[in-house]
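Worksheet: one structure, shown below.
A single protein chain has been omitted from the complex, and every remaining protein chain is retained in its original position.
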C-alpha cells in the first residue's frame, strides 16, 4: 500500500499539533514506550521529530513530509518544498516572530548598535544573515535554550522567538527589531511532492488541517427575519461572504445562516438585533471549507 | 478613546465569570504578575476586585461598572444602579440564598428562637436588618470565613450563603429560614450610567453575557417530518417559542429547527420519535438572543 | 411516585458511564461522603455497584436495572433480561474481548496446548466453559487482578479482557484465541421488565444513552450547492441515509445537511469540494435519534 | 547462587511495604513496564502479588516467602509457616481488625441478630467460621470491594477491615463485633523454611524490617547532667531500658543517651528539664536492634 | 478529665502550624468532613479558627488558648495573655512586618505624605493608630485581601504584611515604613491562665513547640580530636555554648559533640578541618531544649 511518511513536531509545537490533527479527524496516540506514535490512518506513518531537525530529514527523504516552522527551514537551509502554510503556533492561531531583544535599559537602539557585541540565539544562521544585511559585525553564539537569561550577564542581545511578547516583557527585555516572521509550514520532500499519490494525500491532509484551523476562530450564526427586514440584516453582516438564505414554510419569513469570525460576533449581534433579526443563535463549528 | 472601567469579581465567582466572558466573546487573561488582567477589547479596562468591595468602588467612580452579587450591594449599602441580572453563580446558573442555619440538633426552630443568641456571618448588616424585621435581639459577629465551623462551639447560629445546600448538609446543619435571595448583578456607577457611550457599551456587554448564559442551558434540536405529521411534532415541542419550519426540496417533508432547554430533551425526544419525527439531532449552542 | 432503581457500574467503566449519562441529559453527582450518588431525575434512584456484582443484584430485585458487561452476566449466570446493548467501554465506543494470552515465547499455540496447565483469570466460569468446549482439562485459578503479571511465574496462560490489545503487548503477551466478545449491556430484573412503567422508563433512558453514543462518533455536515451539481454531491456522500435538501431563496441553489461518521469526513470532504460543494461546514452533535 | 523468591504485596499494603524495605536497606524499583520489580540484592527475587493470593503461591512453592496479612492466610486456609509478625498496616504501625458492622440505625446489636440476614464481605470463609462459632445461620455474599456501600440496600451487615474505624464512621456504620484481629506476617513455604540458607536469609530480612519498624516510632534522646542530678534524670526516663551513661572530660558531668517512644517525649521532656538535665536533644533514628 | 481548648490557626499559618505540632510530637488530623480536627492527646481539644478571629474567641473563653499573630491581638484589641512567642511564619522561622507600601513611582516618601490619601489594609485599627502617632489624617479602607492590587487605581497606599518583601517587589511596590513587627504568639484566656492545670499544660505544649522550632534551624556536629588539638577545635566552634567533650577508650583522643546553627556549618566546617578535627559528622535533630 502507498504510505506517506509524516514528521510531527516534538516539543513546543507538539501539543497544539496533536490537538489540530484531532480536530482535523486523525487520532495520533503517543505511547509512553515509544516515540513512534500510532495514527488511525493506514496510509500515514508518523514519526515524532524536533521542529529544528524536521527539514533536514524531509530533505534527505527519511520523511516524505513534515510540519515545522518556516524559520527552521531557513535556519537549516534545507532544500524542501514549502507546501502550505498552517497558521498556528504554540499558544495561538498566528505567526511568530524572531526578534532582536535587549535589556530594557540597554543603550542598544538599532541594529548598528550591535557592532562588536555578543548575541545569543538558537538561530545562528538567520541571525548572521540579518547582521550581514545590516552590514554589522557581531559575535553570534549558539544558545541551547533559556536564551532570555543570557542578557546582560552572558550576552549583550538575543534573537529569540515570541508569540505575544509577554515572556520578553516578563524578563524586562525590549524588542529592537523583527528579524524574521515565521508560520508553521507543511513541507514536502521534493521527490515525494512529485509523486502524484503522495501529493494528493498531502493535499487532503492539508485541506483538513486548514479546515480545522479555519473553524477554530469562526462560529455559525443563524437567525430568522421577516422578508421586509432581510436587507437590513444582510447589511449588518460582514460583507465577505454571502449568507445562506432559506425559505420557511411561513412565506413572510426567511432563515439566514452564515459563518463569521468569533471575534466580531460581539459587534454584529447588537446590530442584528437592532435590524429586527429574531431567534439569533450562535453555534460552534468543527471544520470549514469555504 | 472612550473606555469602560469594569470590575471583575475576584475569588469565588472568578472562574465562572472568566468562563462566561470567554463564551460571550471576550478573552480576559490573568497574569501571574499582576491583578490587572488584559482583555481583548480596547474599549474596556478590567480590574480584578473582590465581590465584597465591588459596589463600594463602583459607587465612588473608581470603576464605571462591575459584576458582583446583589447581596453585597445590599450589605455595603452602596448607591449604584443594578443594571441587569446575570443568573449564574459559582457552580450553577442559578440564584444563591443566604440562609439562617443551625446544627441539626439545635433547639432553634424559627427566627424568634434567636433572642439573646450569637450569630456568626459574613453579612452583618443584612443579618441585623433581618433580625430587626423579626423584632429579635441577638449578637451578630463578623466571620472571616469557614462560618460553618463556628456552630455550636463559637456561635449558636450562622447566616451563610448556599447554592445547593450540600455544604450545609455535609456539616450537619439545618436551614431555619432564607434571609436573602441574591443573583449576580451587573452594576453601574450612576454618573457612568448617564453617559450614553458607557451605557451603550454596558448594554452590549450585558447582551452578550446574557446570550451566553441563555445558551448554556439550552440546545438546538432539528428534525425532519412529513407534512402530515407536522402538527403532532409541534405539539410534542414546548409551547414557548415557535420553531423554525423550513421547506425541503421534497415537498412532502419539512425540516423543524428549534431551541429548547437541555433539561427537557430527555422528555421531549421520546415524544418526538413517537410523533414520527425522523433524523432527530441535538446540537450545542454558543449564544442565544431570542 | 414510581421509581426505577438503577445500578451504575463502579470501577473501570465508571468514568465513561457518568460521562455518557451527562451527554444523555442526566447529571449524576458522586459524593465523597457516600456511594449513593444523586441524580437530577426524581424517577430514578442510583446505586454505584461493581460491574461484577451488578447482575446478581438485578436478578435478586435489589435493583430494577443496571449497566454492566455481557461478560459478567454470563460469568455470574444471573437470570436477567439483557434489555439493550450500549456499545461503549472504558476507552472506546466498542466491544471488548476476553482473550487467552500467553508469554510471547510460550510454546502454547492453540487451546489444546493448555492440557494440564494453570490458567489465571477473573472469569473462572467463562474460562471453564471455554475449556469444556475444546475438550481440554486445565486448572483455572481465580485472579484478583493484575493477571498479566502471573505469567510465566505463577501461571502458564491467562484469560484477560482487552479493548485494543495494547496492555497485553506492553506485557509481551501473545493472544492465542478469543474466549468471549462482550459489550456493555443495560439489564433488567425480569419482574421490573414486566412492569409497564419501569419498562417505559428504561426504554426512554436507553433511547437517550444510545442517542448520545451515536452522536459521539458522528458529526453534522452542511453545504450549499447549485442544483446542477447536486447529484454529484449526493454521490460523494455515504449512501446510508438520505440527506436533508432545503430550498434557498435563490432558486438555483440548495442547502444539503447530513449526519456522517466523523471517521469518514476526511475522505468525504475532498470529494465534496471536487463536486463543487461550497461553504462546507462540519459541526458537532450532542445526540442523534435517526 | 542461592535465591530467595519473595512475594511483595501489591495493592493497599504496597506503598507501606516498599517504604519499609527502603528504610530497612533494600531498594525495590517498580517498573511501569513490568510487575516484576528489581531489588538491589542478588540473593532475592521479588514478585508483586496481591495480598489475597500470596499464601496460595507460597504454599505451592511458586514463592519461598511472602508478606501478607494473617487474615488472608486464614481465609485461604493455606498451609504455610507464619514466620514473623511485622506490625504495620496501610496507614499505621498497628494491627487491623475485621469487624462486623451495620448501619447506625440498624436493629442488629449482637451476632445472633444476624440470623437469616445477608452479609457482604471480602472474607467469606472467615465470616462463615465466625457465624458457625456463634451458631448463627446467615447468607454470606462475596463482595468485590466498596463493601460499605452495600448496606442497607444490598446487604444487612458487612464484615470489613478497618485500621482506625474512621472510614466506617464516615459511612455512618456501627461496629457490632470484632471478627478477627490481624497483623502483617512474613510467611514461608514449609520446604523453604526447612532449607537452612533460605531460613537464614529470611531471618536477616526480618531482622532488618523489624529494626526499621521499631525505629519508626522511637527517637534518640541525649542530654548532659551533673552527676549529683543523675539519679533524678534516670527516674524521669521510662524504666524499660537502661540508658547509656558516658563519662565526659569534665568529671562532674555525664552524658546520657537513650532510645524512647516518640509518643512519650512530650511527657518526658518537661520532667527532664525539671530534673536539671541540660542540652536535651532529640534526634531521629533509622533502625534499632535492641 | 481536665481539657485545654486550643485554637489552631486556619488559613495562611495552618500548614506551618500543623507541621510544627507534628515535629513537636502531636498529630493533628484534619478531616475533610469537619473543621474540628482530631489530636492524639486526650487532654487537648482543637478547633480550627482564623488567625484574625482567634484572640476574640480566646478573650470570650470559647477557647482556653490559641495560636495567632501578635498583630491580630493588637488589631482586635482583645484582652488576652500573650503567653509565649513562637517565632515562625508561613514560610520562615522569623517575624513578619506590616509595612506601608506604595507604587515604585509614587511621590509618597514618608508618613506625612499620606495626608488626605486613601490607604487600603486588612488592619484598619493598627493603621489608624499608626497615622495618629504621626499626626496624619487619611482615609483607611478595609480590604478583603489582594491588597497589593489596589494601588494605584483604588488606593494611594497600602498597609500589608510581608515576610521577605518578595511579593511586594513582584507587584512593583516600594516600602515606605514599617508599621508593626509581629510574631506568632501563643495566647491564653486570662481565667484559663490562672488555672494551674491549664497553665501547666500550656507550658508543656509551648516547651515542645519551642523545642521543635529551635531544632529546625540547628544541627548536631560530632567529631574526634587529639587532646593536643582540642583547644583549636573549641576555638573554631561558636562561643555561645560549651560543647560536650567525652573521653574515649584511647586516652589521647576525645570526642566533641555540639549543637550549632545550620546556617554557620559552612563557615565552621572548613575551620574544624584546619584545626585537625577528624571524622566530622553533621546529623539532624528533632527537638532541642538547652
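In order of appearance the chains are A, B, C, D and E, and numbering begins at 1 in each one.
In this text, contacts are C-beta pairs under 8 Å (C-beta built on N, C-alpha and C of every residue); 3 or more make two chains touch, one makes a residue touch a chain.
Please read all numbers here as calculations on a predicted model, not as lab measurements.
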Seminar exercise, completed: Displayed chains in contact with the omitted chain are A, D, E
Exercise. Which listed residue, E:60, E:224 or E:276, touches the chain dropped from view?
Worked result: E:224
Problem set entry | Hidden-chain contact residue, picked from the options D:208, D:223, D:237 or D:265 | D:208
For this session: Tell me which residue among A:3, A:36 or A:231 touches the hidden chain in the full complex.
Result: A:36
Problem set entry | subunit E, residues in touch with the chain not shown (by the definition above) | 166, 170, 219, 222, 224, 246-250, 255, 262-263, 265-266, 269-270, 272-273, 278-284
For this session: Write the list of subunit D residues that the hidden chain touches.
Result: 24-26, 31, 33, 40-41, 203-204, 207-208, 211, 215, 220, 241, 244-247, 254, 257, 259, 283-290
Problem set entry | Missing-partner contacts on subunit A, residue numbers | 10-11, 33-36, 47-50, 52-53, 56-57, 62, 141, 143-146, 148-149, 153-154, 170-171
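In the analysis below, only the chains that are shown with their structure count from here on.
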Problem set entry | Mutual neighbours - chains that touch subunit B and subunit E alike | none
Problem set entry | Between subunit A and subunit D, the fewest steps along chains that touch one another | 2
Exercise. Quick one: how far do you have to rotate subunit A to sit on subunit E, C-alpha fit, nearest 5 degrees?
Worked result: 180
Exercise. For subunit C, which other chain has the most distant CA centre?
Worked result: E
For this session: Can you check how far apart subunit A and subunit B are, centre to centre, with Cα atoms defining each centre and the answer in Å?
Result: 37
For this session: Can you tell me which residues of subunit A touch two or more of the remaining chains?
Result: 33, 246-247, 283-284
Exercise. Line, ring, star, complete or other: which one describes how these chains touch?
Worked result: other
Exercise. Which two-chain combinations qualify as touching?
Worked result: A-B, A-C, B-C, B-E, C-D, D-E
